[in-house]
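The complex appears here without one of its protein chains, the remainder shown in place.
This part shows subunit A:
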Amino acid sequence: MVLSSADKNNVKGVFAKIGGQAEAYGAETLERDVMFAAYPQTKTYFPHFDLGKGSAQVKGHGKKVAAALVEAANNIDDIAGTLSKLSDLHAQKLRVDPVNFKLLGQCFLVVVASHNPAVLTPEVHASLDKFLCAVGNVLTAKYR
């Protein structure tokens, strides 16, 4: 899957709009994904976390995830290079089943939509979805 220049501009636009809120969005994405009913099976990857409402660990982890997305968006011409270390980590240590990246992507889109409905036009939605897919692909690229 290839990100067109229009896609790249759309993605950069979204993250520019989100700006400093990215970390909060990241936290909220995980809360929706991990804690709330949405996808309870994703909690199996966090047995070492307190997953109660308002958990500092979940917030902290959400910030990390968001920071990686921001980094990828800022270096959108070389997502693979930018996320190479994270890709190694997921392949060798974390080994999160690939299906979960789609789930996280879905929750991130839901969070963006809920906070910025005007930003998420159909075209931007498509670009952001592609971007999130691309990130997921990079993170699972070295799995086998």
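Going forward, a contact is a pair of C-beta atoms (placed from the backbone, for glycine too) under 8 Å apart; a residue touches a chain by one contact, two chains touch by 3 or more; residues count from 1.
In this section, contacts and distances are computed from a predicted model.
Novice: For the chain not present in this complex, what protein name does its UniProt entry give, out of "CBPA1 Carboxypeptidase", "Aldehyde dehydrogenase", "Small ribosomal subunit protein uS2m" or "Hemoglobin subunit beta"?
Specialist: Answer from the UniProt record of the missing subunit chain: "Hemoglobin subunit beta".
Novice: For the chain left off this view, which of A:40, A:54 or A:81 is in contact with it?
Specialist: A:40
Novice: Mind listing the subunit A residues that contact the chain we can't see here?
Specialist: Interface with the chain not displayed, on the subunit A side: 40-42, 44-45, 47, 91, 94-100, 143-144.
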